[in-house]
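Missing here: one protein chain of the complex. Every other protein chain is in place.
Chain naming follows the written order as A and B, and within any one chain the residues start at number 1.
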Amino acid sequence: MTDKNALELKDLSVAYRVGRRNRAVLRNVNLTIKAGEAYGLVGESGCGKSTVALSVVRYLPRNGSITGGSIALDGKDVMKLDAEALRRARADSVSMVYQDPGKALNPSLRIGRQLTEIFELAGVTGQAAEDKAVAMLNRVRISDPASVMQRYPHQLSGGMQQRVAIAMALANDPSMLILDEPTTGLDATVEAEVLDLIGQLRRELSASILFISHNLAVVSNMCDRVGVLYAGMLVEEGSTKDVFNDPRHPYTVALLRCLPRGGQRKDQGRLDTIPGFLPGIGANIVGCAFADRCALATERCRAEPPPLYELGDGRLSRCHYHDKAQSLPRATPAEIAATAPKQAPPVLQVEGLNKTYASHGRPLRAVKDVSVSLRPGETLGLVGESGSGKTTFARLLLGLVAPDDGGSIELEGKQLAPRLASRSEDQVKAVQIVFQNPDSALNRSHSIRHILSRALKRLGGLSGKTLDTRLEELVRSVRLTDRHLAVKPRQLSGGLKQRVAIARAFAGDPRIVVCDEPTSALDVSVQAAILNLLADLQSRQDVSYIFISHDLGVVRYLSDKIAVLYLGRIMEFGPSEAVFSGPHHPYTEALLSAVPKLDRTESSRIRLDGEIPSAANPPTGCVFHTRCPRKIGAICETQEPELTEAQPGHTIRCHIPYAELARLQKPKIVEPA
Amino acid sequence: MSATDTPASLPAPAPAPDTAQRSPWGEVLHSLSRSGTFLTGLFILLFWVVCALFGQHFVPYDPLASDIIDALTPPAADHWFGTDQLGRDVFSRVIVGSRDILTVAPLATILATIAGTALGLVIGYFRGIVDDIVSRVLEAFMAIPVVIIALLAIVALGTSKITVIVVIGLSFAPIIARTVRSAVLAERELDYVAAAKLRHEGALHTMFVEILPNVIPPILVETTVRLGYAIFAVATLSFMGFGIQPPSPDWGLSISSNYGMIGGGFWWTVLFDALAIASLVIGVNLVADGVHGAFND
Partner (left out) sequence: MVFLGGQVLPGNVGRAILGPFADQRAVDALNHSLGVDRPLLVQYGSWIWNFLHGDMGTSYVFRAPVAPFVIDALGNSMKLALVAFVLVVPIGILGGVIAALNFNRPLDRIISLGGLSVTVLPEFVTGIILILIFGVWLRWLPIAAAWPKGAGVLTQLYYLILPALPLFLVLFGYIARMARSGMIEALDSDYTRTAVLKGLPWRTVIWRHVLRNALLPTITVIATQTGYLIGGLVVIETLFRYQGIGSLIFTAARGKDFPMLEAGILTIGIVYAVATLIADFLYSVLNPRIRLGAEQ
């Protein structure tokens, strides 16, 4: 590693013009990436991560401008480049890959054309360019490059599109590669593959990497050094290992505590949270930007902006009390009332539920023969990638979609009509939902008071004074106050909106609440508070949850039982601990292995090949056989395995006998302590 | 542990820091009040509204009084815009000429908005076969130019202001219905509509209380745009002889009865009416453009 710096930001300040004011997004950011180094930049939404990336390539939005500082790429000041020199810099030395590859590729040009034009810039044309493009696609592990060259982006899956985007970024052999949330939005197994690819390419190439992500675990696996951005300022920097194991800024400390880690469960205590809010873009900050949310803050923190203290070993922290950072008191007490194990009869009993859609004239089995049962106060976690039927299953329960004939749903021993319209008022209020996106779930024209009152009226059957009393209780139970009632949803932050949505679901004392990715639109610190709230409400009201999430850590925290779905089928069902600790279905094994972990324990990795098949055209035999790393032979291709009971209450759909699975998975997924 | 005994260290979250904003409508008004386009348009529109309401009290001549001796005099001090072939004062006629068009066009627009909104809400919300059929019919209906629809209807029903209002109103309704429908289609996929279903809300509540308030912005924009086209259509129909009827000093009508003589150089008999229509139409469209901008910032 040479001492040459691939990227050097000096006092970089960027502002966006909103209304007639310049609002600061980045404030005096200093950052250096050495040649060949991978640098991770983490932070919650709105902290300015992407602005850093766009400044480096000088592609800020129209209303954005660099208000101070300098950016040096390979020692050249980017801001002093004229149009032609800037173009040459983009062509020769810096490349960028960002989120949503489907949009990043031109929809009306073939992949081949989009690749060859890069080589043409370097003077390679015709067949030579084609050959180089094919080689590039090979390099990003695309198995059939010649045919991919002929395709249009919409004909490729998300994972393939991102590989192509990476191929395009690497085609000019850049010295600086910027990856801005490159795997956000991809399925877990696909994300793992793309991250593996990036990791491998790093070893093959000389490029320095700036890796931007909201996901701490992803960054910890990919990067040598990491910087934590807060309110447009770098608050901590150091080697990845140091920062994540021994954080020296209260923000980093708090952020790490928000994540459910190491198989933590709801009955082991609450997650910690970060109180308050990120300062708004352009806020006038006196003193430390984090002071308002920091339990360690003193008068000094509010008055005197902390400098970036150098702590040796290349460690930096923007905190007056960096030596005490780890003694940050918890914002939320950990202890939680223990709930006695229940032996009540099931609140929900689903038998042989099916849902078939018609897709281009062919049947698409979104949910196939699903049976589950759930007791009061329990959480059933639904796990699986896109197209697994999680959401369809939830909608069937709610009655928003009618199932095929045959199956049955019983609520507290009584048959539930397939259609919402034919369910009784009691049944309707008993099964409610918290949606993923509160912006969509809350009517933006109505005040919070209207939204909750209407729910209390329709679901709680209340009116007049009793409604007002109950409204107050309801609002308090989700830790909102009266002043939130008068506002419209858009005046609240994402976390507060989600609380309103939760309150609405609880208006009629539900028996079952479906939580459909309720925290995936939220930042980590907000997510923790919502998970705590859900756990509290559950222990108090004995409500059962159907909890859908792609984040296995979150699912594990909240769930008592887990159902793993793949192409509409339950592959594995059982008590949460049994499913997570294994032995488990090969698909579950792969899903668990795909989760990037903060504590870098290189465990036996299982990677899935190929794409998730279409539910309209599922593979024969075991639907997982096309991607299964433990396929045993022809039987997997011809005969669909039954869900068989491996242990009491734990069922697995696999031809491999349980004992054999146990043996195969013996050096089981290392469980982070 | 219950919610009430959570420790004091757990403060209720404050509203997000940037709550101190205007309400959405306040923001729209604020942005309108700063839009030069909108204000210019509004000024022109208000000028003609004042002329329509009070014009007859301050014009120098009776717009209908003919004076054959003074016919076809070019613009001069006593007749600023000259006189027409019947010797009527063109200036007075232009000022008062806004009256009929500014009655007929807005009424037609209101009719179109009400009918179109109701239709759009219903087909957008219920979808299914009704939507398929109605949308196809609407699409086809929109393919026929309004002028031709009006021509046919007026031939069948006879000419009157009511006919013109109904014809323009009904031929614009599908366009508004289409706008409302596509807005409703987007809204009904949002989860708050599913949440309403999960409260057993009736269709009427969902359509009018839940969805309607959220589709008002596109309706408002479309309505202002339609008002511009209604003026366009009324003027055109009057010019063609199927709209407002004599002896009204209506602009389109005046042009229609005088343009045959432009070859003879009597330009003032048509120019001022043409400019009046132009200014009104442009004014309304500037307003529409401003409204569109304010809602889509």
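To be clear about the criterion, contacts are C-beta pairs under 8 Å (C-beta built on N, C-alpha and C of every residue); 3 or more make two chains touch, one makes a residue touch a chain.
In this text the structure is predicted, and so the values were computed from the model without any measurement.
Trainee: If the hidden chain were put back, which of A:Val18, A:Leu109 or A:Ala303 would touch it?
Mentor: A:Leu109
Trainee: With the full complex in mind, choose from B:Ala77, B:Ile129 or B:Ala156 the residue touching the hidden chain.
Mentor: Of all options in B:Ala77, B:Ile129 or B:Ala156, contact with the hidden chain holds for B:Ala156.
Trainee: Taking the entire complex into account, which one of B:Gln85, B:Thr103 or B:Thr236 touches the absent chain?
Mentor: Of the listed residues, the one touching the omitted chain is B:Thr236.
Trainee: What residue numbers in chain A mark contact with the hidden partner chain?
Mentor: Those residues of chain A that touch the unshown chain are 57, 59, 62, 83, 87-92, 94-96, 98, 100, 103-109, 117-118, 121, 152, 154-155, 165, 168, 172.
Trainee: Residue-wise, where is chain B in contact with the chain that is not depicted?
Mentor: 37, 136-137, 139-149, 151-153, 155-156, 228-229, 232, 235-236, 239-241, 252, 255, 259, 262-263, 265, 267, 270-271, 274-275, 277-278, 281-282, 284-286, 289
Heads up, the rule we're going with is that only the chains that are shown with their structure count from here on.
Trainee: Quick check: how many Å separate the C-alpha centres of chain A and chain B?
Mentor: Roughly 47 Å, centre to centre.
Trainee: Which of the residues in chain B end up touching chain A in this complex?
Mentor: Within the complex, chain B touches chain A at residues 1-4, 6-7, 9-19, 21, 23-24, 190-192, 194-195, 197-201, 210, 213-214.
Trainee: Give every residue of chain A touching chain B within the complex, in rising order.
Mentor: Against chain B, chain A makes touches at 275-277, 279-280, 283, 331-333, 336-337, 398, 400, 420-421, 425, 428, 431-433, 435, 437, 440-446, 454-455, 458-459, 476-477, 479-481, 483-484, 487-488, 490-493, 495-496, 499, 504, 529, 536, 539-540.
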